[in-house]
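What follows is a set of notes on a single structure, which appears directly below.
With one protein chain withheld, the remaining protein chains of the complex are depicted in position.
Chain nomenclature is as follows: A, B and C, assigned in order of appearance, with residue numbering initiated at 1 for each chain independently.
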């Protein structure tokens, strides 16, 4: 018998729990050749800002043991070009598209949320709060519970679409951040965004990345991600999307046991562009083999 | 010409910057067959507590991509047995031995610091503040600047030996922690201790570690460690010991460029018990090849 | 001792079980039965940690050509269970491996005038061959080898060639008796007059059963344990096993890599 792979994510019905992570899957189109988008649960766009952003100078990426650092600098086409050039593609696909976005100020966050709310092709919003607050001297929104709550409240006020808040792992107390966002009106939490890391080129005596530090992703970070998902899942009521180093169905199922309702595949799509679809297929096969008839029975089923 | 490999670490003169990390080198004796202790700069003991500690149930370790998790539970012989059974060995070796220690309360930290201060064979003290404060409901000392400062002040008051404070990476703002410890009287900062991580056994639907979460170490964590060392080095005046995923001389030199005066080799000693000595030898060879006549000229020499 | 070893042969001896022979320095010849090695499967970071394996045999290769140098070697018998062992099984003659060992405390050979009863489950036979080789020099030796199917019962011919009397049992009855090997052990103990020592290595459940049998009958028993190991030299404290006085309130842990892997069964904590 075919197991039930569907999950409900803050009102969005997904055919399976496998999503793609922002910044690793373009605007969906880039992977059309490798992934049948209608075989995965949902996909998330590159992070959008009000104005287009050209991003950082190069080098922007570097490999590290079991992972990679990126300092793309949130390069994106901006909300206007998104609406004109990318939304038509979203319409053609029968899979929820989630718009990831970020601002430099709370007002920018709210303006973007309001505009994205008006786009019927956008099924849900994912707020990236791992960005520096230009008004508060560069303190990252996502590292202070009050600051994060203000962003979430401002977005919540202008959208009735499912609002996902994406948490930064670079904090002392991820549970406090999670609760603050839940209380401020988040429908769902996704975690983790990248850790902050650095790589050095010994011979040139310089940082490898032009930006000096970068976001650390890939299999290396999985233990941190799994720990945070487990901690947050115990503490909040809203559903959770697990992210961080997921390379295969085993990794994905571990996150679900830890308490995630859905998962996002990030860096893995670079290594294997068909990763997301393959993970969905292999998860289903695992369920069949292990006699599990509903993926939902595994959510948070870790025995501790 | 032989390059000058010596560094001065808060008054301790080391023949080279290579130390071993607490918990990965026993009490020194365990590696006598593999490492000529008089070829490395210094070594650090397993973390000591007032009473002996038996540690956590098993499994206590698990491999992860590019790293490992441990939940040893700070098993150690306790300060009394340390003095009786381990100190005699320290006396036989002409290399600074640094005692790593931890307490459940500030009083315990101070008592240990005071007792270690009286042992002539102990060249310096390394305070592990990554332990839960039992009096404050389990909040980890090393994640709150004030709490950490109290520990450091209490230890500072009872010892005139070099006092190294070992910082936890599981914080939002490692620079704030570093400054608080410096202001409270630390002579030196070592970082990073392990990240907190988790691993799951899908088939058993249980955490792999009996303790559920564990300390994450090894090459995988190097980008985070390097970033934190660089951030802290810019912000404090005291010397820094770089730790985290150092496997070879290249890694070690990267930490020195980032601002570390010395480095500690941890997980690498498990994989290659002779790692510390080999790193010291290869660092010197690199200096010769690159015409650097004094290792001190590389400290913080990163061009950004 | 840490050394670079060259693989002399690496062959599948039963589905999923491999036997590897590799060069060793002359000092390795003194490895005690029950000692183990830590193998670095790969010079890179994946897998990161060394893998522990028992010493199956030690010997000296005497080349056909007279005058050529003799070559001390040792052997491992391993089962492919995960990443590291899968990679080992792809290695070929002349490939090199970084080895740490022999490590740990091996078996106590005991008194000469008693019968030796060796109990092995699956790949647990690995460290018992070298043991049997020593024991047969002085005492009558019987082997009780068990496994899930016939494929899991290994190298019986080698034991027989030593003059060891072998009993086999499999859970599916595909070889020897159908059931657990402890049945045959019990029968032998019932028939026994005089003293005996039991030596056991295998899955924890089997060791537990053997330890309980030994305790009930007051027979001396040594078991070889496994434990998740990072270092193999007593530094990480990852490999510990609960000692006989252990309880959650008063923990008592033994270090498997330095105090073991072989323990008197009475030193350890067992389920009843």
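FYI, a contact is a pair of C-beta atoms (placed from the backbone, for glycine too) under 8 Å apart; a residue touches a chain by one contact, two chains touch by 3 or more.
Everything numeric here is computed off the predicted structure, so don't read it as measured data.
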| item | value |
| --- | --- |
| Displayed chains contacting the withheld chain | A, B, C |
| Absent-chain contact - pick from A:185, A:274 or A:300 | A:274 |
| Which residue of A:37, A:72 or A:302 touches the chain not shown here | A:72 |
| Which of A:59, A:114, A:185 or A:300 contacts the chain that the document leaves out | A:59 |
| Contact with the hidden chain (one of A:24, A:143, A:159 or A:172) | A:24 |
| Option from C:44, C:62 or C:96 whose C-beta touches the chain left out | C:44 |
| Interface with the unshown chain - residue positions in subunit C | 44-46, 83 |
| Positions on subunit A contacted by the hidden chain, ascending | 23-26, 30-31, 33-34, 46, 54-55, 57-63, 65-68, 70, 72, 75, 218-219, 247, 267, 269-274 |
| Hidden partner chain, residues of subunit B it touches | 65-66 |
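The criterion applied here is as follows: only the chains that are shown with their structure count from here on.
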| item | value |
| --- | --- |
| Centroid-based (C-alpha) most distant chain relative to subunit C | A |
| Centre-most chain, if every chain is reduced to its averaged C-alpha atoms | B |
| Rounded Å distance between subunit A and subunit C, as computed from the means of their C-alpha atoms | 48 |
| For subunit B paired with subunit C, centre-to-centre distance based on mean C-alpha positions, whole Å | 36 |
| Two or more partner chains touched - positions in subunit B | 65-67, 218-219 |
| Touching two or more other chains - residue numbers and ranges from subunit C | 45-46 |
